[in-house]
Structures are given as C-alpha cells and as structure tokens.
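Would you mind keeping the following structure in view while I ask a few things?
Every protein chain but one is kept in place in this view of the complex.
Presenting chain A:
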Amino acid sequence: MDSLSGLMDLIIKGSNLDGLVRYLEAQYGAVFIIANPWGRVLAASDQASFPGGSYLPFKLPVGGGEGVFQGETYLAWPLQSGAINHGYLVTLGAGKLPPRVVENLDQVGKLFLLALAREQAVLATERRYRADFIYDLLYNNFESKEALVARGQLWGWDLNRPHALMVVELLAGPGEQFRELAGAMVLEEQPQAILLPRERQLVIIIPSLEEKGATARRMQGIFNGLQQKLSRYLPGMRLAGGVGLFYPSTTDLYLSFQEAKIALEIGKLRREPGLVFFAGLGVERLLYQLTPQQLEDYYQQTLGRLEDFDRENGTSYLEVLEKFFQYNGDFQAIARHFYLHPNTLRYRLQKIGEILEVDVHSLETQLDLLAALKAGLLARHRSRG
C-alpha cells in the first residue's frame, strides 16, 4: 500500500489529525504539522517541539511557500478550499526536504483538507452545544441550580463554586482574529475559564477566589495580559472590558452578565476605556439612565457659564476643573500636568468658583461639578451616537 492509500485508509477509519501526521512522519522521515491560518498548532508529529495549541515559532508565508528556521527547511502548504484558507500543512526537515515529500504534497494536502474539514465540523458542533449551554447560563434558562451544575459537569466545569464574569470588547481591530486569539490566550493562563465569543466580544467566566479582592485582581490581570499579548499580534487594536458584581451562586451569573455589559457600555464613554467594574461605577450608573436632553440640561445649568467664559476669553478653566477631579484635588500633580505653580492653580480654582458663583471647596458643590462633568461627557457621546 503506498503512502497516499495508507493515509486515505486512516481517514476512512476515523483517525484524528495527530494520527495522520504521525503516519506521514513514519512514511517520509520529516516532521509534519497542521496549523490554523494564524499559525496555531492543531496537530504535530513532533509534540515535544510543537505542542498542540502553541504558535509556530516562525511566520507562515501568506499563500504558502518555503523558508528556513534554525537551519531546517520548512514548506508550508495552504489547505485551501475555494477562497477559504482552513490552515496549513507544514513539513520540516534538516537540510533540503526529500523530493518524495515535495512531489506528493499536493495530494497529501487535499486529503488533509478533507480530514481537517471533518474535524472542524465536529469541533463546530461541540462549540455550538457549549455556546448554547453558556447562553442558557447567562440568560437564566435553568429551572434549578442542580440542573445547571449537572449540565456544567458534562463540560468539566464545577459550577457549585462561585464564579465571576467579565465581558471584553474589541473596539478597534480585526474581529475574526480577536475571537481566535483572545480565547486561546485566556485559556493559556486560565485553563478553567468558561468562554463565550460573541461577535466582537468575549465573555470570560472564571472561578472566584476566596481571598478578599483577589478575584478582582485576577480579572484585572487577565484583561491587562490580554491587552498586552493581543497588541503584539494585532497592532493598533483597542480593548474595553466590564466586570459584573461577584455573586456566591452561579445561578446569579446572569445578573453579573447584565451588569458587566452596563459597565462595559459606560466604560466605552470614558476618555480612556479600560476595565470597568460595575461595583465601582458610582454616580455614572445613575446618570446613564437619564436621557441625553436631561444630561445636557444638567450640564448647562451647572457648568454652562464656565464653558461660555472659556469660549469668550480663550481660557481653559473647564480643563482645570476636569484635571482637579482626575488628580483627586492633588495640586502638586495638577501643577506638574500643566507646568504651573500650585498657587496659580489655587487662584484658578478660586476664579472658577467666582464664575460659577459657588464655593468650590464645599463637598456638595464638588459632587455637583463632578456629576455635571460626567453628564456632559455622556450627553456628548450619546448625541454623537
């Protein structure tokens, strides 16, 4: 039986990709790897050097081709069906690749495309069932906690333990690669994470930690790590995230999901979107419920005079006020920001009080001014749509 017939025989018998690449290595004496379109290893005959789930240490030429990596020659063959690239069959050998490998690559590639498509169909079905389960979890579609826990066990998740939830959204960058990469990156750090990709969003659910504040720190760590790693692969991408409240029971995860979405939406309105915790939203949570007209009215009544004064006199008192709150009233820090003497800032703050006819040192006034600044930002964002 020649190598191609042997390969076909294995596919008919239902062998997985790992079995197929190992068979090829035995036949041709070269390392064979199946990678997805972004270079992630799906199967490799040399598991020690190229473990499944890792990324190839060399860049795959678009549309396939030859290259050299650490003195070894590799050949990447695109597994293409029509215009869709399903991945690459990569072969790697010391020195020049044997002619027998190169000659048969076209036919071997077609057989692998078939095997890959079959495996992807199985994975897609599994993903769909998993997504349905997570959807039910996020939309309160279980009759009881027992039913929820039992279904979770089928997927290897212990939903008896409390879990925390975060929604991450890609604000700028390619959505398809984000979905592919972000999930794999989170699972690398958190193998127990439950993930649900939703268009440009990724819902991340992790088991809560017992130590106070540890879950929030873990969430922040995942978000920062994701941002750092993704920016290497997707330059110019921007992320925003929202975290819901932490509940002791997984039956309340649906509440956490709704809260995380609200935190995310509010975070997107901020100047520097990052990870926003629903628990830390404060007054923004109330402002968000108001209509743009109500927000604009409140802003104008509270800070309209200052805005007019700045426009008529070419001053920037509004910015001074914004920075005053941003730096928690720390005159030294604000002074460094504006390259001014702290006393000049004190004078400017006094002037703001005179223009608005309020006592800027009163806490009640400061609450009003901060709320008005936030209301103005929200109103402008909403009116831009």
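One rule holds for everything that comes next: contacts are C-beta pairs under 8 Å (C-beta built on N, C-alpha and C of every residue); 3 or more make two chains touch, one makes a residue touch a chain; residues count from 1.
Basically, contacts and distances are computed from a predicted model.
A.B. asks: Quick one: find the hidden chain's UniProt protein name among "Xanthine dehydrogenase molybdenum binding subunit apoprotein", "NADH-quinone oxidoreductase subunit J", "Anaerobic dimethyl sulfoxide reductase chain B" or "sulfate adenylyltransferase".
C.D. replies: "Anaerobic dimethyl sulfoxide reductase chain B"
A.B. asks: Identify the residue among A:N85, A:N140, A:Q177 or A:S231 that touches the chain left out of the display.
C.D. replies: In the complete complex, the chain left out is touched by residue A:N140.
A.B. asks: Out of A:W38, A:Y55 or A:Y288, which touches the unshown chain?
C.D. replies: Of the listed residues, the one touching the omitted chain is A:Y288.
A.B. asks: If the missing chain were put back, which residues of chain A would it touch?
C.D. replies: 131-132, 135-136, 139-141, 198-201, 251, 254-255, 258-259, 261-262, 265, 288-289, 291-292, 382, 385
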